[in-house]
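Of the protein chains in this complex, one is absent; all others appear in place.
Chain lettering (A, B and C) follows the sequence in which the chains are written, and residue indices restart at 1 in each chain.
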Amino acid sequence: MVKVGIIGSTGYAGQELVRILLAHKDAEIVWYGSRSYIDKKYSDVYGNMFEIVDAKCLDDNMDELASKADVIFTATPQGLCASLVNEDILSKTKIVDLSADFRIKDVATYEKWYGIEHKSPEFIEEAVYGLCEINRDKIKSARLIANPGCYTTCSILSLYPLVKERLIDVNSIIVDAKSGTSGAGRGAKVANLYCEVNESIKAYGVTTHRHTPEIEEQLGYAYDGTPLTLNFTPHLVPMNRGILVTAYANLINDLSYEDVKAVYDKYYKSETFVRVLDKGVCPETRWVEGSNYVDVNFVIDPRTNRIVVMGAMDNLVKGAAGQAVQNMNLIMGLPETEGLMMPPLFP
Amino acid sequence: MVKVGIIGSTGYAGQELVRILLAHKDAEIVWYGSRSYIDKKYSDVYGNMFEIVDAKCLDDNMDELASKADVIFTATPQGLCASLVNEDILSKTKIVDLSADFRIKDVATYEKWYGIEHKSPEFIEEAVYGLCEINRDKIKSARLIANPGCYTTCSILSLYPLVKERLIDVNSIIVDAKSGTSGAGRGAKVANLYCEVNESIKAYGVTTHRHTPEIEEQLGYAYDGTPLTLNFTPHLVPMNRGILVTAYANLINDLSYEDVKAVYDKYYKSETFVRVLDKGVCPETRWVEGSNYVDVNFVIDPRTNRIVVMGAMDNLVKGAAGQAVQNMNLIMGLPETEGLMMPPLFP
Amino acid sequence: MVKVGIIGSTGYAGQELVRILLAHKDAEIVWYGSRSYIDKKYSDVYGNMFEIVDAKCLDDNMDELASKADVIFTATPQGLCASLVNEDILSKTKIVDLSADFRIKDVATYEKWYGIEHKSPEFIEEAVYGLCEINRDKIKSARLIANPGCYTTCSILSLYPLVKERLIDVNSIIVDAKSGTSGAGRGAKVANLYCEVNESIKAYGVTTHRHTPEIEEQLGYAYDGTPLTLNFTPHLVPMNRGILVTAYANLINDLSYEDVKAVYDKYYKSETFVRVLDKGVCPETRWVEGSNYVDVNFVIDPRTNRIVVMGAMDNLVKGAAGQAVQNMNLIMGLPETEGLMMPPLFP
Partner (left out) sequence: MVKVGIIGSTGYAGQELVRILLAHKDAEIVWYGSRSYIDKKYSDVYGNMFEIVDAKCLDDNMDELASKADVIFTATPQGLCASLVNEDILSKTKIVDLSADFRIKDVATYEKWYGIEHKSPEFIEEAVYGLCEINRDKIKSARLIANPGCYTTCSILSLYPLVKERLIDVNSIIVDAKSGTSGAGRGAKVANLYCEVNESIKAYGVTTHRHTPEIEEQLGYAYDGTPLTLNFTPHLVPMNRGILVTAYANLINDLSYEDVKAVYDKYYKSETFVRVLDKGVCPETRWVEGSNYVDVNFVIDPRTNRIVVMGAMDNLVKGAAGQAVQNMNLIMGLPETEGLMMPPLFP
């Protein structure tokens, strides 16, 4: 039984970790960390866990936690994990960091986009970017996993085969993404009140969203090793969960549906959690809610010779907690899909 | 491994059966019945099941099904199950009927409220009303289960201890219930279009809703064996899942919170799926979504000497498919909670 | 042209006042008060008003305001209006108070339910309860209007004819009310975040909601002059606007639909803003959104001899700003419906 500690267990991603791990037959949560709710019963913060979780929330104590837990999930604001990690801790436990602290290899890029100083740049090199479908082998032997961002997971998986196989002009990529509101977190802000979000859609962080360099770096690895440059625009959608990515790129050559389908199948046919949909079927977030699946598909536009790629995913599962557990399974030598095979919940 | 057939697998309740049974370790679905989608791939009807369910939808064939399945779920319109059941079938298989056909013992009452003739009244007596927390023992040996209605499950479980212990004037009961829109089914009706339901709430079926006599009969058994008479008013709420019941009754005597709490604990403390919330905490449907839990609580109003009882539940789980599986577990001798311990999904 | 000042113009009710008054041909807003946003452009707080309202938000200055405005609306938290009003101000201007400060004649009752000391009890007697359909004449000559609460407006108008004509047992009244989330205000609270409200319904303030004594007092005036005692339960519904009231009471005599309809028509046939729906049609909040209408109807249940009364209304219009403007029209001698005839917005 893998002993698990969660720092930041009372955010939406943290709570989703709890939900998933409770149904994981090889894991046991030993630490419900939450600075905001110390000593409060976890089920008083999340009523769904009444009579299911009996624990109280604990303060962050990385040292104690490292000695108690085989794996620590940090579902915390940017900067916190970087400020807590050190060699001693990594020698005792594994860390899956759901924040952005170790996702970007170039410290300057991180500090520019996030506007904060990185407190432990010495671990950036070691950290493995935890996009399981792409970095599976490296993840298995890692001590420190940078769990990918929600938008990035969906964007990268949607575009990866095209970039890897050099089917598109990488300078032409535009990613237009739409997210449910749980991605904005549980902080009490006017902008996220029900009446402000409901019955509205907006773009935000246009040209400046922090997931941009992460997508650029990872797709760059798939291409020629250096970051690409692309446009990424996130939108806030009045729904709880779900991310939809609609991406555009110029095809380099004339390609048929079958040509491109073969490429997607090459990378994803054996991947449990990436579903390449049937021809003509557009991904919809309703079909992945509550699950670890990413649904992808594409349409070629012969009029413009562009390809339109779509990906749908639950931002809290494959975009956060589910992928984190997938990473945990890999680093602990468990079956990769353990605890993650719940079918999507609909409606 | 219990072999399961589902008639009406493409309605919302039918699909929820599929979702739950896929994660049930002792059950296997052998028949995806759907008159509306014969020969169509199940996952073309419900995209969440893509690459999960490979089967095609089959026409209703009760005889063939009875020979293949240990348990048949009928998630069909009123009247269908009654028209299909017979001694031969019941000698080969068990039936859990999610429709109302066998819920009401008095044929005349059934025919009056449902406006249809009952095609197999000879099985009404034998059928067991499948409210597991109340009829557990009878269910275990039943061949034909009348799976309770969604509103009724929530209403009865909320009020049962008060009626059973004669704490309230049973002539004073008023049940004001609110349901998510999945309760209205997947039929293509203008009234259930997104734009018609969204941003609105309404009562419907006022004084005439068919779940009324079912609640009256069952609460009557808890009282003196004859049906009560009460008011039941359902409302349509702009959300997918969830039922909230707010019920009112006059207390017969002066009772303290502790007095009543003791009574609820007497009946529910050992029930896995009924959670009596802490003092002052009102049930909310968000805390039970996707799960088989019913959350109940009450407030005593000393000003009016009334008690206000509240119950929250997922209408598709404990109100339909979850309870059906709970019944299946009981009749097949499996652990009652098998396949039903998924924590509620939030947000 | 009536000069209008709004204290608390950046709450939801305040903003709705702005929206309505902008289309009012005899009124002009001269003061956009908002302690929270002093010196900020109003249209930076409410983007819908971009290029429509050019004003900046001003601090509260009752004296200056009294000299500039013919009518002051106080759309502020409980207690503020009571702390600002005095004889000098009332000699210069009229006040329509959207808070509860002057709604309840008995100071002790106010202080008990609201938990605050009343700062100007000397004006309570003078204040007129601004339910226009009932107190029209008194309102016309008032200086200080207590604009009714949202739940109360809908509850009282739904039940008033029955109480006034003594058709029901007033000790049997139960009011089960449901409100959209704008009723909770624009404060940044976790409980009102999109993901917390969406896909859920709950009761709150059970037996303790502050609108209870207001309903009891006003219905009492319609009966025998002393407050009734009843149960009132509000619920939070995942929608922006709208209140639905479902009320229950025992009929004293056998009454036909026509009997009761005649009574409703007696009081409401000539009322522009109260629509008694056709037989069998249940009020729905979608049909009143954005308008000043209250839709009411009833169903008699011969089985229990109860009557079920329903009312639907936009909580921000007839439940707040619209009724406030209706009061302003009355006290300023304008046509009562001026600025309030916009048809409901659907969908």
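Keep this in mind: contacts are C-beta pairs under 8 Å (C-beta built on N, C-alpha and C of every residue); 3 or more make two chains touch, one makes a residue touch a chain.
The structure presented is a predicted model; accordingly, all values stated were derived computationally and were not measured.
Visitor: Just list which of the chains on display the missing one touches.
Guide: Hidden chain, whole complex, touched shown chains: A, B, C.
Visitor: Among C:G14, C:G290 or C:G311, which residue is in contact with the omitted chain in the full complex?
Guide: C:G290
Visitor: Out of A:S36, A:S256, A:T304 or A:T337, which is the one that touches the chain we can't see?
Guide: Answering carefully, the residue with contact to the hidden chain is A:T304.
Visitor: Need a quick check: the contact residues on subunit A for the chain that isn't drawn.
Guide: Touch set of subunit A with respect to the missing chain: 174, 176, 178, 180, 195-196, 198-204, 206-207, 229-231, 233, 235, 237-242, 244, 246, 248, 282-287, 289, 299-301, 303-304, 306, 308, 310, 312, 347.
Visitor: In the whole complex, what residues of subunit C lie against the chain that is missing from view?
Guide: Per the touch rule, subunit C residues meeting the hidden chain are 12, 15, 18-19, 22-23, 46-52, 182, 199, 240-241, 275, 277-278, 281, 284, 286-291, 295, 341-347.
Visitor: By the contact criterion defined above, which parts of subunit B meet the unshown chain? Give residue numbers in ascending order.
Guide: Residues of subunit B in touch with the missing chain: 12, 181-182, 186, 188-190, 192-199, 238-240.
Everything that follows uses one rule, which is that only the chains that are shown with their structure count from here on.
Visitor: With touch defined as above, tell me whether subunit B and subunit C contact each other through largely the same residue numbers, more than half shared, or through different ones.
Guide: Over half of the interface numbering overlaps between copies: same.
Visitor: Hey, how far is the Cα centre of subunit A from the one of subunit B, in Å?
Guide: Chain centres of subunit A and subunit B, defined by C-alpha means, are spaced 36 Å apart.
Visitor: Distance between subunit B and subunit C based on Cα centroids, please, to the nearest Å.
Guide: Inter-chain centre distance comes to 38 Å.
Visitor: Give the residues of subunit A that touch two or more other chains, as numbers and ranges in rising order.
Guide: Where subunit A meets two or more other chains at a single residue, that happens at 12, 182, 199, 240.
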